[in-house]
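In this view, the complex is presented without one of its protein chains, the others remaining in place.
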Amino acid sequence: MSEMKKIKNLKDFSTSADRFEGANLLCPGCAHSIIVREILNATNDPLILSAATGCLEVCTAVYPYTSWDNSWIHIGFENASTAIAGAEAMYKARKRKGKLPASCEGKSPKFVAFGGDGATYDIGFQWISGCFERGHDMMYVCLDNEVYANTGGQRSSSTPIGASTVTTPAGRVSYGEKMMKKDMLSIMAAHGAPYVAQVAPNKWKDMVKKIQKGFATEGPVFINAMSACTTEWKFAPDDTIAISDLATDSLVFPLYEIENGTKLTITYRPKNKVPVRDYLGAQGRFKHLFKPQYEYLIDEWQKMVDARWEYLQRREEASV
Amino acid sequence: MAEKMELNEVEVWDGNMAASQALRQAQIDVVAAYPITPSTPVVQNYGSFLANGYIDGEFVLVESEHAAMSGCVGAAAAGGRVATATSSQGFALMSEVLYQASGMRLPIVLVVVNRALAAPLNVNGDHSDMYMGRDSGWIQLDAFNAQEAYDMTLMAFRIGEDPEIRLPVMSHQDGFITSHTAENVRPLSDDEAYEFVGEYPAVNPMLDLANPVTYGVQTEEDWHFEHKARQHHDLMTKVFGKVEEVFAAFEKKTGRKYNIVEKYDMDDADVAIVALGTTVETAKMVAEKLRKEQGIKAGVVAPRLFRPWPHKQIIEALQNVKAVACLDRSSPNGAMGALYNEVAGSLYQCENRPVVTNYIYGLGGRDFTVEHAEEIFKELAANAEAGKPTTPLQQFIGLRGPKLSFY
Partner (left out) sequence: MKYLGWDELIPGAILFSFSEEMEKDASEILPEDRPYAETNSHEAYVGDWRVLKPVYNRDLCIDCQFCWIYCPDVSIISRDKKMIGVDYDHCKGCGICVEVCPTNPKSLLMFEERIDNDDALAQWPEKE
């Protein structure tokens, strides 16, 4: 096990030498790159990376440029998990046989896959499930922006109820998306994964702690990272952190972790809880909910978030 | 260290065991696999080798064929020897990733035990899956029996992994007829086989931490065409020479001689059947019989290499015959058979264009019999005599119901 990088405060953290490069093609204000930077900077271990088809992939490896300073692979939309699992298997095999490249001898690279919520909750679900059941030593990070942003804003099974997307637009007789967001973290915890956690880029310290914990864990680690999308959530690019704060402080996106499928720990309790209304009102995708005929949904939302928070607290107390 | 297996000079193996043994002897680093009839025993045999200490690589039992090939691509890009096996629907499921593997120039070996494609569902052998792979950018080697399945699978590593080539290779055998029929197979010893295959020559491995590399980029209209052209160029110009070189090295080691296009009784042939897989052996037997009994100068031509297509070798083999029958064991679904199209396309370039006809046969494992082959040769003899087709261009044989033919 390599030594954990010491990051006591933000000044310490700022001495990191980034391994994710600028002049990628992600939108101005995109949270994906903030998350990726925080994750990559959380360790100085060598990394072997993969990405699923999606915003991150199409914006960081457009020939003739790569934005990655570690080895990186993209195969398809659904198989970033299995791609990195294959690489991890190769590392294990060549290590056992004493046939690693000289530059890899004695090193313990970390294997990390990135995918959006479309790649994770929908099309790549089976591949991720397979990797977690088999117990590969890898981290899977979902950059959850609750929409197929790369293809122009279609709903995914992560899209929350009431959001207007291009395939579930709000209209005269519709308030937009009808389904509840899939509870991916519970599903991954139910695999018996040693460590799963929700993170948000605005809470960088919580993020770093969890990522370091994830890297120190042997076996498959699932990270669900909230990634506020300026383009599809419809807010100004400079508001990415402010919107993320509203998400975590309203508890729409609670920050917690589950160890070994059971032990749930809440890692952030907002001092001043913000009404869900404020979170919804800051984004164009929920604008229509403030029309009189749909306003009841805002109350429903608040009840849902409260009930979920209550559940998480009771799970934490019960420690089962 | 994996244990060595003591093998007899002659083993009684079916095609699946022959391929499994070749995989074991190649000391693969990662096999990511999923079972499907009729290639399942390849995966089972490999699991059994592992359980008994004969394997020291990783054996990743994934949840689908798509994941099998995805894991293979990740593993191959990381840098090491990789292989898997599949058939039919599994082949279809992994087809997306087949293109990714070849596009990234990753020399994975895929044992394909040929089987029909649904619907309607069928577990038996035909060439639908093999044909499905023909535009995927892989090298396709075809075995006609268990011995050849062993030989082709071993040679596949040495061909595909050569740094000049760096292309994935399919080692095809016919479902059930080859895969489940026990035959005499003469294997190499473990040491000889590994010596022949050689150490894996890593090229741009992701695990080389000193040289970080990006695999699987996006290219649009400004770069895509050049990359595809590069791959096609290498398939068209580099593979034939390498295959000949590896075949020659293998002959030196084993005495078994292979050719890019196999020819039987072709020196003075007037008529020839062109076929793939086990059908070749039936056709050979019938050609010999007809020569003896009826004086028909019959021969058989069989592409050992289906991709890249051996255009020159096909012309060389068939340019002097008068009539050719191309036998396709896959429903062409609205066209002439694929083998017919390839052969006719090549022979169009000859001075002396033979009459070329097409037979669709054996779908879903329907037997191809000696009588079928005799009938075809007799029709070819008539075509040769007439200097033009005396039958429709495309005929179905071994089919119940009214005679089905076109053009």
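Going in written order, the chains are labelled A and B, and every chain counts its residues from 1.
Here is the rule we go by: contacts are C-beta pairs under 8 Å (C-beta built on N, C-alpha and C of every residue); 3 or more make two chains touch, one makes a residue touch a chain.
Fair warning: this is a prediction, and the values are worked out from it, not measured in the lab.
Residue-wise, the contact with the chain that is not shown comes from A:P28, picked out of A:P28, A:P169 or A:G284. Screening A:W68, A:Y91, A:Y195 or A:W301 for touch with the missing chain picks out A:W68. From the options B:A182, B:A229, B:A249 or B:V370, the residue with contact to the chain not on display is B:A229.
Which of A:L10, A:V166 or A:M180 touches the hidden chain is settled by the complete complex: it is A:L10. Check A:T60, A:S250 or A:Q283 against the missing chain and you find that the one touching it is A:T60. By the touch definition given at the top, subunit B reaches the unshown chain through residues 103-106, 166, 204, 209-215, 217, 219, 222-223, 225-227, 229-231, 233-234.
Although one chain is hidden here, its contacts on subunit A can still be listed: residues 10-34, 37-38, 40-41, 43-46, 60-61, 63-70, 103, 201-202, 204, 230, 236-242.
As a convention for this text, only the chains that are shown with their structure count from here on.
Between subunit A and subunit B the centroid-to-centroid distance comes to 43 Å (mean Cα coordinates, whole Å). Put simply, subunit A touches subunit B in their complex at residues 46, 48, 50, 57-58, 61-64, 66, 68-76, 78-79, 82-87, 89-94, 96-97, 99-104, 107, 109, 126-127, 129-130, 133-134. Across the interface of their complex, subunit A is touched by residues 29-30, 32, 56-58, 60-64, 66-67, 70-80, 82, 96-97, 100, 200, 202, 205-220, 223, 227 of subunit B.
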